[in-house]
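Missing here is one protein chain; the remaining ones are kept as they sit in the complex.
We call the chains A and B, going by the order they appear; numbering starts again at 1 in every chain.
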Amino acid sequence: MFWQQLVNGLTLGSTYSLVALGYTLIMGVLNIINMAHGEVFMFGAFVGLFLVNYLKVNIFVAMAGAMVASALLGILLEMLALRPLRRRAVSDLAPLISTIGVSIFLENLALKIFGPQSQAFPAGALSGVQLQLGPIRITLVQIVILGISFGLMFVLRFWLSKTRVGKAIRTTAESIETANLLGINTNKIILLTVALASALGGIAGVLVGLSINAVEPTMGLSMGLKGLAVLILGGMGNITGAMLGGLILGIAEVFTVAYGASSYRDAVAFGIIILILFIRPQGLFGKRQGGRF
Amino acid sequence: MKKGLTKWFTGMMIGTLLLTTAGCGGGSAPAANSVSEGAGTAKIGVVAYLSGGGAAYGQSQKEGLDLAKDEINALGKVKIELVYEDSRGNNTEAINAVNKLINKDNVVALIGPTLSGEMFASGPIANQSEVPIMGTSTTAEGITDIGEFVFRNALPESSAVPQAVKMAVEKYNLKKVAIMYSSNNDWAVSGYKTMAQALKDNGVEVLATETFADKDTDFSAQLTKISSLKPDAVMVSSLYQEAALVLKKAREIGITVPFVGTNGFNSPELIKIAGQAADGAIVASPWYPGKESEKITKFVTDYKAKYNKVPDQFAAQSYDALYIYASALEKAGSSTDRAKLRDSLATIKDFQGVTGKFAFDEKRNPLMDATVLIVKDGQFTELK
Partner (left out) sequence: MDIILNQYYLQIVIFVLVNAILGVSIYMTLSTGQLSLGNAGFMSIGAYTCAILTVKAGFPVYLAIPIGGAAASFISLIIGYPALRLTGIYLAIATLGFGEVVRVIILNLKITNGALGISGIPTLGTKISKMLSSFGLSRFGGLTAQQTSNLLVLVVLIFILAFLVFFCTRLNRSRVGRAFASIKADESAAEAMGINTTYYKLLAFALGAFIAGMAGGLSAHLTFFIGPKDFAYHRTVEILSFAVLGGSDLIIGPIVGALLLTMLPELLRSASEYRLMIYGALMVIMMAFRPQGLISEETVRFWKRKLGRRIKQ
């Protein structure tokens, strides 16, 4: 049972990692916690669901579609809720409050449009297939999620450190003013970052929707809060941290159920938040000073 | 500047105080008595969970009520008007809604609220104002202890669950079981308690008790644990959404034993979400759309025609609730007298609704039978 539970923890954790990647990207560049990320994730799941159920497209096409749609939503979020705040010098709490507003708005909009019932992907869309490896059972979706999150982590790291745009993002992350002086169009870079993070949220939505086979409007809130916990656990703006932090949280939750009291499961994520912030505010994998990504 | 502000504020406070104390002295006629007299349309207020996370339940209730209202008004013995208020599943909202319906809309009676917690918060207000209130989905213990004016036609878990447990124990010869329930849902916890008691009464051993939360989506850890204990059956107390996901995951990891559930299992949505995995789910329910009865067939067809889906128990019980009110109103002979309506409501007996034969007991709880159902090939069928 131990190994099966470990696998359960890893697969659960990989979904957390996937959600946290988007958080950490925005945190790294803008130093903002995007509280609406969970709702972007939910939106992506619904777009994927719509594409598969009504337009009958292939699941991978649906993932791409969800990424594009979520990226567009991210752009909207940047322009309406974040950019106006950058124009004036406001406290760093303003973006937090503003994105909380966006999240509440989107959640209730989704409830209005899609209704509160959970909906499922049709059978055969990647779900339901499972493999038996000795004592361990794992579904295909879970392997795909694990693969995609690790893949994205490496791509992101490589892209940020090696490409021209990636370097511009990192410069912007260090200091927006300096980046401006260096001739980087920071507004464009920020827009790109938010769009990218939202696209990541969108694909996470489809994948998680596939693996649990239920898509509903309030899924963003709980997943968003878990992603937030991972962000803090792994270190804000740290991509490897987000990845590993997600896996740690997943395993911790599963083991709480398996070897402890299942009713305290929800306290794990938030207990971790509090503990890490008190003991090591920079996160498990964060450095104390600067040097994000 | 600050000083001015304080002064201004104290001034305002004193003003308000004077105003309210003047109100005390003035002593005008209480608003509660200003219900306009005369027969005619009876105004019934409905408090339901119409928006937010649990809106599916409120929506079903509204649909059932609307259908019943149209039919009752077409029959013409009594005329009913429904005034809906949304409680959003929130106690404060439920209180405000009940207060508004009683004092502003002057309704003669109330239906709802959807959740037991909301009833505990708003029921006392209706009771104090002496307005009959009937819960159609408030199954928790102690609801009608609030007072004389509080009724319910929702079958309390304490009478439905033991039936299902007993039937399953006899049928499948259960010796040891595992329990799962949603620990942050008042109603599911209440169901769990009855379930645990029923198992004890039947001498069944409980191997493990695992919890989860509403809106959880990952149950692999709990089910892996349960699977290793090899129980004869799994008991689940939760709403249909989580129940469906539990079933799905359980079948996926190879738990094939029967699942016995509380009322949450009793929804077409369970089968819709869980698909084949729902096979072997057992529940006791007053509402069974497949029962052979003219009344039920007509209700299901009409409902399907109007809303394009099979009615669930929330719709069925609300539908019956309005009919119960209608016959009480008819007996009371007044569409505005709240006290008369309460008295005639309390004497309802031998009422035949879509959820079967119905009467109120002396504690204003329903006396009705439940049918034990099992899902077979994606259909609820009677477990015999």
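By our rule, a contact is a pair of C-beta atoms (placed from the backbone, for glycine too) under 8 Å apart; a residue touches a chain by one contact, two chains touch by 3 or more.
No experiment lies behind these values; they were computed from the predicted model shown.
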| item | value |
| --- | --- |
| Interface partners of the hidden chain - shown chains only, full complex considered | A, B |
| Contacting the left-out chain in the complete assembly, out of B:Ser158, B:Asn184, B:Thr209 or B:Gln276 | B:Asn184 |
| Full-complex contact with the absent chain, from A:Leu6, A:Val57 or A:Leu225 | A:Leu225 |
| Among A:Phe2, A:Phe60 or A:Phe105, the residue in touch with the chain that has been omitted | A:Phe105 |
| Option touching the unshown chain, where B:Lys77, B:Lys104, B:Lys200 or B:Lys363 are the choices | B:Lys104 |
| Subunit B residues touching the omitted chain (full complex) | 1-2, 4-6, 9-10, 13, 16-17, 19-21, 23-32, 34, 50-52, 85-86, 88-92, 95-96, 99-100, 102-104, 117, 120-121, 123-124, 128-129, 140, 142, 182-186, 188-190 |
| Contacts of subunit A with the absent chain, listed as residue ranges | 32-33, 80-81, 84-85, 88, 90-98, 100-109, 112, 221, 225, 228-229, 232, 261, 263-264, 266-267, 269-271, 273-274, 277-278, 281 |
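In this section, only the chains that are shown with their structure count from here on.
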| item | value |
| --- | --- |
| Euclidean distance of C-alpha centroids - subunit A vs subunit B, Å | 36 |
| Of all residues in subunit A, those that touch subunit B in their complex | 1, 4-5, 8-9, 11-12, 108, 111-112, 115-118, 120, 123, 128, 130, 137, 139, 208, 212-214, 216-219, 222, 253-255, 257-258, 262-263, 265-266 |
| In the complex, subunit B residues that touch subunit A | 51-56, 59, 183, 210-213, 215-218, 220-222, 224-225, 228, 241, 244-245, 248, 252-254, 269, 273, 275 |
